[in-house]
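There's a structure below that I have some questions on.
The full complex has more chains than appear here; those shown keep their coordinates.
Chain IDs A, B, C and D follow the sequence of writing; residue 1 opens each chain.
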């Protein structure tokens, strides 16, 4: 057994039981973004969280232990994603990559926007011309250290 | 001459003159994100905008014409970016890709978040534990058409 | 169980029962192109459609649920397809890619032809010199947004 | 000098003179799709056509000769295109590839849709919900030969 097996079981149970990520997140007590990422094998639950998740998805004691092990991260099967929804994000990085770099450096100097001390919030923004997906990404700026 | 030559000239002039993208954007009258992307060869200026940009960077008439031609987009030299700042964004897509997919589909059903009818806003969020980079991405949801 | 298992079962059943995609599509009540793509794991059926498909291919209740889950899209095993029929389409994109780009931009300006608000129609066109495959692709033009 | 140099000169001249592919095609007397592909270095002009093109773009006698040499085809710099407009076509092949294969084989049996005995027609289809790009692809069906 490995973490991937647990992830596949969670996904299959979600389909057969018709669960929602949002309600899973509420029971865990954290954002839907972080909890979904955890259920999909990208984040590490603490013992209490893992037990909540385990109960929702009917996991065994051993499977619950796996939720507490830091996983080998990376959720995509190919370097350039084929799924159209995920590809659009890859495209944003490709088209806007140098723009993002220029503007963050203009504001903050040399360094990066952390993907670890990071949060993400995905919401629906109603719009008469068609609702929009609004995503707020927040990452701590980390300046390059001189030494 | 091609669009890439114009982009390189803009960047070199920005360095030698010590310009700021934000002030360029103000003169063009649009957001700093879109205008920077345009100056970096990813967006198409209309005639009036192109002339403003041309004046700022000392471009020739022919170079100003190139700003109005739709460019071959894609700003990165490799499929997986090596630059640490840009790589963090690639990593977000890699680690959170399936999470983003799940949550948008849970809220909207099958479809994508547009990268064309799209805007981005990058701002500094002061934080006593270290300032943060906050980025708001807004894309129209486009449902898959059944036919 | 995952969507891929369902796709494989559908294909195997189609072979053993000698079914036609066209007749499957008629029962579902949509085009043969969209329904085939759905059966091959690229589109999402609603509950009613999924039940029709499930009945045709003898799927279980759980398999029918999987048909209603948005799949991870992408139907090809390699970035450059090896199958000669599919490769010809890749070749068209490769040889005519810049031509298509130039002509759409000349007519519509900067933007894209949507692959989401999209339909496709494949028909036989009789021809004394050898029948032809005629394919009509129709995608909404989406202009790049300025902001 | 090589064909690529001629292509670059044609594109640069088109920008500086503000020409349209459609009017170039009219002067050549063939479709805008084939003529644009030829000007972009993907098709071979005969002597008469080459002279027309040469006159429009101010080409030298040697450059006009290059237009009559069969080029090394392939117009994209990477196997998976980064430009959003062209990528959508790649995505169509990726998402619909197996569907196209199934439906052509269902109708015609084993074989391919030719990309050589082939034509393409790109037109604007007015639509109150947003105009559409309609593309008709027509390729001769070539059955696999048994021997």
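Keep in mind that, in the parts below, contacts are C-beta pairs under 8 Å (C-beta built on N, C-alpha and C of every residue); 3 or more make two chains touch, one makes a residue touch a chain.
Because the structure is a prediction, the values reported are computed rather than measured.
> Hey, this file places 4 copies; any idea how many the whole complex holds?
The number of copies making up the whole complex is 10.
Here is the rule we go by: only the chains that are shown with their structure count from here on.
> Give me the rotation angle that lays the C-alpha atoms of chain B onto its copy chain C, rounded to the nearest 5 degrees.
The two chains, chain B and chain C, differ by a rotation of 180 degrees.
> Would you mind pulling out the distance in Å between where the CA atoms of chain B average out and where those of chain D do?
So the centre of chain B lies 29 Å away from the centre of chain D.
> Centroid of chain C to centroid of chain D, CA atoms only: how many Å?
23
> Give the residues of chain C touching no fewer than two other chains, as numbers and ranges.
Expected reply: 33, 72-74, 76, 79, 98, 101, 105, 111-112, 114-116, 118, 142.
> When you draw the chains as points and link the ones that touch, which shape shows up: line, ring, star, complete, or other?
Shape = complete; every chain linked to every other.
> Could you list, by residue number, the parts of chain B that touch chain D in their complex?
It comes out as residues 1-2, 62, 65-66, 69, 72-74, 76, 79, 115-116.
> Tell me, which parts of chain D touch chain A in their complex?
Chain D residues touching chain A: 80, 82, 84, 87, 91, 94-95.
> For the complex, give me every residue of chain A touching chain C.
8, 11-12, 15-16, 18, 77-78, 80, 82-84
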